[in-house]
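Here is the structure we will look at, set down as structure tokens.
The complex appears here minus one protein chain, its other protein chains still in place.
After this line comes chain A, so read on.
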Amino acid sequence: MSSGQVTKRVKYKTSVKDAGTPGRLSLVKERLLFRPNNPNSASKLDMQFKYITNHRYTKEGSNKAPMLNLTSNQACRALAPPVEAPNLGASSQVPSEQPSRDDLLFRARLLQDSSELQKLHQQFVGGGVLTEAEFWATRKKLLEKDSNTKSKQRGGLKSSVLGESKPLIDGRTNRVTFNLTPEIVREIFSEKPAVHRAYLNFVPSKVTEKDFWTKYFRAEYLQRSKNIAAAIAEAAEDEELAIFLKPDDILANETRRKIRRVDPTLDMEADQGDDYSHLPDHGILRDGSKEVPEPGNELYRRTLLQDLNRHAAVVLQGTPIDEEQLKDTQTVAEALERSKQERSTASKDDDSMADQERLKGISQAMTIDDLRGSNDHHLAPLWIKDPRDYFDSQQASSFRTSMEATKGSMSSQEAYGLLRESISQIKSMGLNHPIVAPEVAQKVLSVLTHNISSTKYNLGKKPGESLLDSLPTSVRDELLHHHISIEELMKHFWSSYPITTKYLNTKVIKLKDEMSKMDSQLQKLKETVQPDIRHQITLLIRPMQQALEAAMQHYDAEQQKRASKAREKPNGYS
């Protein structure tokens, strides 16, 4: 709240009897400011808190106008009764608290994150159906600060190995082309810290960027061709190339550090350190231990398996830099360096924490679950940024296959084409004995009727199929949007019953208008869509319409009841 300030509309009085000057009173960290609405008015106030010697406030619940009475040692009496809100009596239910700036910013970000929410907001708040406060009141959960921290989800690294993408080999010119994108560069840098270091050291002071990468890929190419002798020869000549071929010393250090902190219940290195009966040459040599790598060339030996392990480890560790930083190699390299430094300082702090955590995890893993009476699992909540995207992508892939399978029969378009063809034939040739070729007629009839009946019978029969996915995307989006807006309206509508205040009454009226508007929109949508999907649309729209109708009916019934009540008790409700 250091930056926050509270603003209230008040009247400023120098004495109790004074009529007062309307204006705004704002409280900042150290002082009290009053600015009159009329800039020409002389009664300004700028008072630091430390000068206030005494303050009094109107008793709560008293029917006098609330008033704050401040006494200061500057002999100036400042009385600042807050302006009476025009609807103070009725608005007890109105969520009227003034949102702080933080809240506003946060809301804006939420809107930005979710296009769905933005649309709704625009439609209802922008359209004046709901107030800002009402809109957010139903979304308290979203506004909780905890979820705020959790929602900082960033896209992870891709699981697949990008750098392994095959080079293009041009047989004619004997040239090998590698493609390099910032994403690949990021992968290379984070998986091979020695390359990263070399880049920071050499580029662009010693070699150009292009030369650097040419050398790198040359080393990679040698590595991949498994021509160790050639690799050694090249490395002997070119010391920069040798950097790429040599085992990574930064990595080796990191490995040494990590192995000390590995889960002791699977630490096979410790096993080895404790195994006295396999002193060199003691015990019976078993086959597993005998595949000794070729001596000498070990220095230049790096296998695919090691690369894969390293890659997976980096992916698991997570990306240290954001997508925005993926502009060019230089920025990637620098951003990575920065984040590495941050991480190393941070990791020193939470090393012991992590150790504690790890040990706790081990003892937890050792327990036998079903022998415990109650299980108090702390499950991490599943957080999928856009659930619909996630589930739809799976649905769609399975649906696509089923769609392809049903494509065998003719579409109505084709059937229509056949019909037209025969009509034009008739036009040109006149009527001959079978007016319509029986096979054509058969086809047209069957397809058209099938189209109508099949949807009726086949709908929802197949497990992988969903009605929604068979619709064109524009229609689908519109439908989904309508659905969500109706949901929103319903939520507000039903939550305003029973109507106890005038405020709710006006809200319900507004909502009702919007609902009828929505109803007509749905009707229009139904009429405008292509005829061959109209049936499906009708099916989908029906529940929405039913919901709307139910609400309308309820409204009408209430209205009637109220009218009859009002007749009985003319002074009942204002």
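Operating definition for what follows: contacts are C-beta pairs under 8 Å (C-beta built on N, C-alpha and C of every residue); 3 or more make two chains touch, one makes a residue touch a chain; residues count from 1.
Everything that follows uses one rule, which is that contacts and distances are computed from a predicted model.
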Protein that the absent chain corresponds to, by UniProt name, given "Phosphatidylinositol glycan anchor biosynthesis class U protein-like", "Protein transport protein SEC23", "DNA 5'-3' helicase" or "Mitochondrial inner membrane protease subunit": "DNA 5'-3' helicase"
Option from A:Leu266, A:Ile423 or A:Ile509 whose C-beta touches the chain left out: A:Leu266
Residue among A:Leu105, A:Ile250 or A:Ala313 that touches the chain left out of view: A:Ala313
Touching residues (missing chain, whole complex) on chain A: 159-161, 164, 255, 258-259, 262-288, 290-294, 303-306, 308-309, 312-313, 315-316, 359, 361-363, 365-373, 380
